[in-house]
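Note that this complex is displayed minus one protein chain, with the remaining chains in position.
As written, the chain order gives the labels A and B, with residue 1 at the start of each chain.
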Amino acid sequence: MNPIINILLVLFAGSILAFGIDSINRKWTGWVAFLSVLLATFNLLSQTQASDVVFSLGGIRLKWGLSSLRLYFTYIIIILNLLAFLYSIDYMKGKARLGYFYSAFLLTVLGMFGVVISKDFVSFFIFWEIMTWSSFLLIIYNAYYKIKTEGLKYMIFSAIGAYAMLTAIVFVYHFYGTFDIATAIDQGVFSFENHIYIPLFFALAFAIKAAIMPFHIWAPSAYADSPMSFTSVFSGAMSKMGIFGLLLVLSTYYALHNPQAYIFTQILAWLGGITAAMATIYALIQTDAKRLLAYSSISQLGYIVVALSTGTKLGVMAALYLAVLHAVFKGALFMVAGAVEKQAGTTDMTKISGLIRKMPWTFFVALVSVIALTGIPPVGGFVGKWLLYEALITESNNYFLVIVIFFSSTAAFLYAYRFLFGLFLGQEEKETENVKEAPVKMLIPMLILALISIVTGIMPGLIFKPAAAAMREIGFENVNWEMTSLSNVWGNQTDLSLIGLFIAAVFVLIFIFLTFKGKKNTRYVGTKDISSSGELWKEGENWTFQQDFYKPFERAAAPLYKYKMNKIWEDFGNALEAFFNFFRRIYTGNGQTYALYVIGFLVLLLLFKDYIFR
Amino acid sequence: MVITPVHYIVAPLLAAFAIPLLSKIYKDAARVVPGIVLFYNMIISFVLMRQVLKHGMINEIIAGWQPPWGINLVLTPFTGFLAAMVSVMGFIIWLYGFRFKRTLKGGVVKYYEILQMMMIAGSIGVIITGDLFNMFVFIEIVGITAYSLTAFYRDRNGAEAGFKYLLLGSLASVFLLLAILLIYTQTGTLNMAQIAERMPEVSSGIKITALIFFLIALGIEAEMFPLNGWTPDAYEQAPSPTSATFAAVVSIAGIYALVRVLFTLFDVSGVHQYLIVMGFITMLVAEIAAISQKNLKRMLAYSSIGQVGLVLIAFGIGSQLAVFGALFLMLNHAVIKSLLFMTGSYFIYNSGEKRLEGLNGMHKRLPYVSALFSLAAFAIIGFPPFSGFWSKFYILIAASDQKMIFLIIGILLVTIIELVYYLRLVGRIYFAKEEMQDIAHKPSVNALVAMSFLALFIILIGIYPDIITGYINQAAAALLDKTHYIQQILANK
Partner (left out) sequence: MEGIGLKIFGAFLTAILAFTVGMFYGGLRRKITARVQNRVGPPVYQNFIDLMKLQGKQTNIAHGFMGHMAPMWIIIAAMTVLMFIPILHNGLWFDNLTFKGDLIFILYMMVFGSLGMALGAGQSGNPNSAIGVTRGLSLMVGYEIPFVLSLVAIMIQFHTTSLQDLMNYQYQTGRWIILDNPFAFLAALMSSLGMFRYSPFDIVGAPAELASGPVSEFGGKYLGTMMTGGSVFAFIKLVLIVDIFLGGAGNVHMSGLAGTLIGLGELLLKTFLLYMIPVFIGLVSPRFRTEQAIRFFWKWPTFFGILAVIWAVLHPVGS
């Protein structure tokens, strides 16, 4: 059977089964869900060559299929999900409504998979919506009071995006007579020559999903308030659906260079850049690790959009590479946050600190992922950063965008350090005395993700290979890539294997030197045993430095913090609500008024009948 | 026995008279017999629909009196479809409400099912009649039963709502009668086909005046803004099965009457634009009103008006695809909205209050009903893969064919409002803190079956709409093919 159908069926059946089994034995729910994703993974890996599925539904021809580009995103989705489901088993242990959770989660996966395999707009939209509402169910899983504000925010923005897309879709059908994506693109549906709103509407939908400013305000809470095992997928894979869509839209311009398209990509690039910068500076003032990661996630997506908008070989490669890597390290980081939440009860950095000795493996994953996030060699993140900068500097002439990006990735050190310090370093407080390392089933997925980060730092070719195939599909012939080194169009080279080797060599030497020199008498001292300019620690005194962590930076960058998109949207919403409340008084509840309406309306119609009817 | 459309009317009428007698013998006759009748209606509607699709239109002349003096019942694919839909919904609502208030003592309760049955029969009558005056009569039957059902709980609010309904309903009757009178004086006939045939000869001034009277009168029945003041109160105060009937049956009949008059009788231009504009205003105002409601049933009532607005828009667009979408939406509205009322009724029953706070944390008490409610909410918002999506989608495609981009954007923006308040409800049910201790009133088996059936329908149609699109397509074609309709009926004479 066709693997596409198989995977959809497996996921769907898993969703129903998980819901059912929850009422029989709660222990099995997670395993059933995991098993169904595992089956889907096997299906995908066993047959990557699938013929298209074509059938008619409601008089509309639907087409599902895989291609190298689609396969690329499918890998991101399926593999990240597999790990997230394994992680979920222990993470969700002891929580309520497991059936609900897993069932919605599997539907989300199904939606994401469906979006990627859809080759026509209708099924694209259908799966897009399934993905959206099932993820909404997961966002509101944790707290009711959120639904009124955060959950709805997500849903409203998603709906605006989805309906913009729907509008565009029906007009695509009207003008081009087809729902087929490839055909429509070939006929220039996204070119700016005619019907300018079609690409704009599509772009709006995707930009919202990718949390690009000024449509990002749903994202911080949605990411931070969902169960972490879902957030790792939400931020890691589902936001990539926005990127996937943007790639489809932008692929038209890569071949085509009309001025409107240029302006469009420039605007998009700057939006991405501003997103990256602003989200970063907001990330570093957060005190909750989850929110910090959420903002960080938004800023990372900003990079990807910038990379996409350059439209050059390196740029698109950077976008595809970052898409994977963001899924890897951000998935891992959210899992870390989840593990901390699970073990220590909170991720509020003002409440906990000094977990490094309690949760060393989690810390290791966090460390590797943070290094990947900040883009320090020799971990995979560097490759992405390198591709991005080289694309901007050597192939596109967006020099000032480079600065915006560089500003945000430098400022990213700040929040990256904040995250590590806030949770793992610093004083070991009494509250976290009894914290244990996360269970093995949670550690394994995190370690796998960390491993991917490390391996891709030395051998990015592992990702370049499918990425190059994907790029061929959207019109980039002859994409050059090497397994272990990077080179730009000016012929400069960075040899990653050599760097890795060198670092490893120095590491070993220094390690041996430092570790074995006078090891005998060295002992570990607690975090209270420190030199403190003469003051001594007294029982009950809190020496944790967590509040106002980057106050100096905040003061320096005060003008940047002035503008709050959130506030603008909130004011808008409140004004709308007030208007609605005023407007509904048309229905007075008074019979006489209603009768008056009828008579008045009759008089109106009679008065203006010549204008209305002919 | 040959099954003909007249059975639709005769069976309920007979039953209505027989029930008081039968109750002497069998205590529960007042509740059981209507069910049998409605079931019978459902069966014959299937049989007749089959027949219509196979052999073409059925035009039954009652008692041999030829039009224009006699009465004729017409079953085209269009009316047949609507009649089938209404009778199926009628039966399901009966099934749902079978054990409704059976413990309550009092006058009206006894006749509740009879009134309910007559309301449904009247609605079917509106749909299948081919005669204008007859339509008036059936509308009156529906009206009178509806007024009394609205005031079912004989308290202050119920009476007030019933009175408002009565007030506007009688206004509707007046104008309807006036319009019919005007038409009759000009064309000398009450048969709709004949009127349609003779309409071009009528002077435009009178024609338009008559049209406006029709628009007012049927606009009231079809819940068009600003004539729909009765709707929220009536929906709120009526017992829940009746509210469901209002949404699934009465409003369908109202829309049918309006559309039939506008599409078949008149050949005035500007009607389509009027429908689109008024439909949009109806929808917008209703959804705006709905979002700030504090009462569940009122909210659902406003939401119903909103759906009706969308249906009117779709009819206003007027292309085959748009009418197809409109009919699909009517079907969806009937199914989904009645499911919402049915499930919502259990929430109110359990919490004992109609305010939204009553929904808090209901999923713990009524897990299955809550799931159904959420499903219906998702479907009515138009999330795929539920049935609501397809109707909206077709209407949008039809609108795009006319390049009405602002209409599309408008519809979708209003949908966002809808989405907000429905999701708030779902959130309330699943995530709000509840503070109840008493035992849950679990739904009875018959109600569960009825609700599950509707839910199954929503999902099935959502995943595979082809089950039903064929019928709807023929129905839409039948409505739009006016000349065929006239010819067939006149040839039968």
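Here is the rule we use: contacts are C-beta pairs under 8 Å (C-beta built on N, C-alpha and C of every residue); 3 or more make two chains touch, one makes a residue touch a chain.
In this text the structure is predicted, and so the values were computed from the model without any measurement.
Shown chains touched by the undisplayed chain in the intact complex: A.
From the set A:Gly380, A:Gly426 or A:Pro460, the residue in touch with the chain omitted from the display is A:Gly426, counting the whole complex. Residue-wise, the contact with the chain that is not shown comes from A:Leu414, picked out of A:Ile274, A:Ala344 or A:Leu414. Within the full complex, the residue among A:Leu45, A:Val440, A:Ile510 or A:Leu576 touching the omitted chain is A:Ile510.
Listed for chain A, the residues touching the missing chain in the whole complex are 354, 356-357, 360, 363, 367, 371, 374-377, 382, 385-386, 389-390, 393-394, 397, 399-400, 402-403, 406-407, 410-411, 413-414, 416-417, 420-421, 425-428, 488, 490, 492-495, 498-499, 502-503, 506-507, 510-511, 513-515, 517-518, 521-534, 543-545, 549-550, 552-553, 555-557.
The definition used in the following text is that only the chains that are shown with their structure count from here on.
Centre-to-centre separation between chain A and chain B, using Cα means, comes to 45 Å. Across the complex, chain A meets chain B through its residues 56-59, 100, 122, 125-126, 129-130, 133, 136, 140, 143-144, 147-148, 151-152, 155-156, 159-160, 163-164, 166-167, 170-171, 173-174, 197, 577, 580-581, 583-584, 586-587, 589, 591, 593-595, 597-598, 600-602, 605-606, 609, 612-614.
Considering their complex, residues 160, 163-164, 167-168, 171, 175, 204, 208-209, 211-212, 215-216, 219-220, 226-227, 229-230, 232-233, 268-271, 273-274, 285, 288-289, 291-293, 378, 383-385, 389-390, 393-394, 396-397, 399-401, 403, 405, 408-409, 412-413, 415-417, 419-420, 423-424, 427-428, 430-433, 464-466, 469 of chain B touch chain A.
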